[in-house]
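Read through the structure below, which is laid out as structure tokens, and then see the notes.
With one protein chain removed, the remaining protein chains of the complex are shown where they sit.
Naming follows writing order (A, B and C), and every chain is counted from residue 1.
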Amino acid sequence: MKQVLLTVKENTALTENVFQMKLEGDLSEITSAGQFVNIKIDNFYLRRPISVCDIEGDALTLIYKVVGKGTEVMSKMGVGTVLDVLTGLGNGYDLELCGGSPLLLGGGVGVPPMYLLAKRLIKSGKKVAVILGFNTESEVFYEREFAALGCDTKVTTVDGSYGIKGFVTDAMPENYSYFYCCGPEPMLKAVYKHSKTSGQFSFEERMGCGFGACMGCSCKTVTGYKRICKDGPVLKKEEILWED
Amino acid sequence: MKQVLLTVKENTALTENVFQMKLEGDLSEITSAGQFVNIKIDNFYLRRPISVCDIEGDALTLIYKVVGKGTEVMSKMGVGTVLDVLTGLGNGYDLELCGGSPLLLGGGVGVPPMYLLAKRLIKSGKKVAVILGFNTESEVFYEREFAALGCDTKVTTVDGSYGIKGFVTDAMPENYSYFYCCGPEPMLKAVYKHSKTSGQFSFEERMGCGFGACMGCSCKTVTGYKRICKDGPVLKKEEILWED
Amino acid sequence: MGRLSVNLCGTELENPVIPASGTFGFGYEFAELYDINCLGTFSFKGTTKEPRFGNPTPRIAECTAGMINSVGLQNPGVDEVISRELPKLKKCFHKPVMANVSGFSVSDYAYTCELLDRQEQVGFIEVNVSCPNVHSGGMSFGTQPSAAAEVTSAVKAVTKKPVIVKLSPNVTDIVSIAKACEQAGADAISLINTLMGMRIDLKTRTPVIKNKMGGFSGPAIFPIAVRMVYQVANAVNIPVVGMGGITCADDVIEMMMAGATAVEIGAANLINPYACRDIINDLPNALDRYKINNIADIIGVIK
Partner (left out) sequence: MGRLSVNLCGTELENPVIPASGTFGFGYEFAELYDINCLGTFSFKGTTKEPRFGNPTPRIAECTAGMINSVGLQNPGVDEVISRELPKLKKCFHKPVMANVSGFSVSDYAYTCELLDRQEQVGFIEVNVSCPNVHSGGMSFGTQPSAAAEVTSAVKAVTKKPVIVKLSPNVTDIVSIAKACEQAGADAISLINTLMGMRIDLKTRTPVIKNKMGGFSGPAIFPIAVRMVYQVANAVNIPVVGMGGITCADDVIEMMMAGATAVEIGAANLINPYACRDIINDLPNALDRYKINNIADIIGVIK
């Protein structure tokens, strides 16, 4: 972890309430896809954790959804705004186990972390398939970006207004060597059930500190209690213990 | 009272910790010298009451001393900053009773309200004498401005480093028709004691709202309980009941 | 009956927004700023049997997201409130007003309430039990169920108007005190009064407040207020009026979901004199934002 000051270089809407923010500064602590940063916003006590979408030299791309007052303030930040950010948080995805043809599944704001992951997998010579799940056409983003990386890219919408009708699980191919998944919990559970190989899931939880100090985001796993913010957010399929 | 948005046009240091801020906007509620405005500062709960130094059309001049974190933030505000300000607060000085040759006594940050007062008295044909009291030469401000208005202007410093050595009371002339006084309480008490005529005093107290709602700044007077923010800050010599 | 209307002890309020006692005087200062008839009602300055100057100054201290006050119930006394303040109020406010009463003995409370009960402008009597009881070493009535109940019964005996007992949060078990007041006949409970707080001036090395400590209010105390309103609303069968740090329409909705039938707004009036008007104007948008038809629908939805 490293506390750095990052400068907003771009902050634009991708959909009605999903925004892309590009930041510049010292990103030396961000090592792997699936990690997140924790951003201090004036007049809000807790930081806002946002997963890393892409990183290129000292340029960081975040994609976030306006879900409350804090992210609403974020969406109105102008170019040049300087932010206090904790970087390099979380374990990130493990790329070792993915075999030759990994499948990436992202749902809604679970899509962004898949981008840096896809980029790195392709760079390491993997044949990457991506399934991006959304509710409806107006919410779709980043399809072209994944295609441009050279991924075999499919999009699903729950209402069928765009791409394949249904959930990401309705578009899962017969053959893939491994999978990486990020999205809302119902999607994670569906993928857990449908998937035929091993894989990794990225989890969300309300966090206090974001770096492992407060135990605010603990969960139970096969290998014991884990902190989503520090021991996660990525858990391997074999570790997961679904509550309820 | 009126809640308005004023824009900072200038914010410069007059001495080491006394600043002059010029603001522009709707000042229609500011009717008399001796009134004050109450300024909202981000991240501070209570507003900061500052007495009016001068007003010319839609241009307001405030002079304030950095005494805490709030005024420190104020001193760093840049030109163009827009402030939420409650204007036209307090009763202000009564100009009717002043006779032909009123004496104005201001001490430290009690000097600013005397400026608009002097300006208006001179405009109404009065012969105005002013005594400005400070601790030492480096704290002196606005001597030239008062002289430029055509006031007979004297300056006192406690350490004698500039002007007359001593307190404003050491520089009071034999003859004056009435007096107006603003400054720290010990000065007010000294002037109360030394003055040979009737006059008016402007008082300071920690305020909650600044417009008469919370009873935070009450004091006892000959004519009953008064709220410094609403029934004051100006009290007539005959009304005053010194506590302690 | 509009989307914002609620029923408090049998009286229909146009909306649930009530300026809290001690932050709204007797109304007429604010009537110069906006038509205060837009309010549900308001709770006027805490009134006592005798006139009071209150505490020495300084009475105010600033805090992060709040303030401390130690005004000490300054008021002209019940006789002058009736002879001078209420007639002035009558000119600018035409709804049943909430009379806020304080006392230092049970008989004080009864005396003052009996006189205010006779004023037809008065629609509700709010009894502030946070005052020190001179007959038990200055211990606040509001800190013991028995003392709070005793005041409640005495007041109920002399008025036919709805009696709302305003509780202090500076207690171990707010529920036991609320229940005692309910059993003693209270028609409603309002909470929370201020929390006891203190600030120190580091330069002078003295407390900022002349009386050292005072009542802490403002957005900072909101989560404590929501918690206590929830606890009390789920323990009593009479309406609860929620207050403590409410600053915006969202806060009103949160307090009502916690169990409040109406809300009081205090410190916010001192920072933004138009706070209550602005909140009332924004409430319909907030209802839309959270897909609520009528505000009364959400009272106590949190079980």
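We adopt the following convention: contacts are C-beta pairs under 8 Å (C-beta built on N, C-alpha and C of every residue); 3 or more make two chains touch, one makes a residue touch a chain.
In this text the structure is predicted, and so the values were computed from the model without any measurement.
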Can you list the shown chains that the omitted chain is in contact with?
A, C
Considering the complete complex, of C:G25, C:G40, C:G66 or C:G123, the missing chain is touched by C:G66
Pick out which of C:S130, C:T143 or C:T159 touches the chain that's been left out of the picture.
C:T143
Option from A:C98, A:I131, A:C182 or A:C217 whose C-beta touches the chain left out
A:C217
Among C:V134, C:A157 or C:V301, the residue in touch with the chain that has been omitted:
C:V301
Just checking the interface: what residues of chain C touch the absent partner chain?
61, 63-66, 68, 143, 170-173, 195-200, 202-203, 205-207, 212-213, 216, 219-224, 226-227, 230, 245, 250, 253-254, 257-258, 289-290, 298, 301-302
Determine and list the chain A residues touching the chain excluded from the picture.
1, 3, 40, 44-47, 70, 86, 205-209, 211-220, 225, 230, 243
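Following the convention adopted for this analysis, only the chains that are shown with their structure count from here on.
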Which chain has its Cα centroid closest to the overall Cα centroid?
C
By Cα centroid distance, the chain farthest from chain B is A
Using CA atom averages as chain centres, what separation in Å is found between chain B and chain C?
36
Using Cα averages as centroids, what's the distance between chain A and chain B in whole Å?
58
Chain centre separation (chain A, chain C; CA means) in Å
47
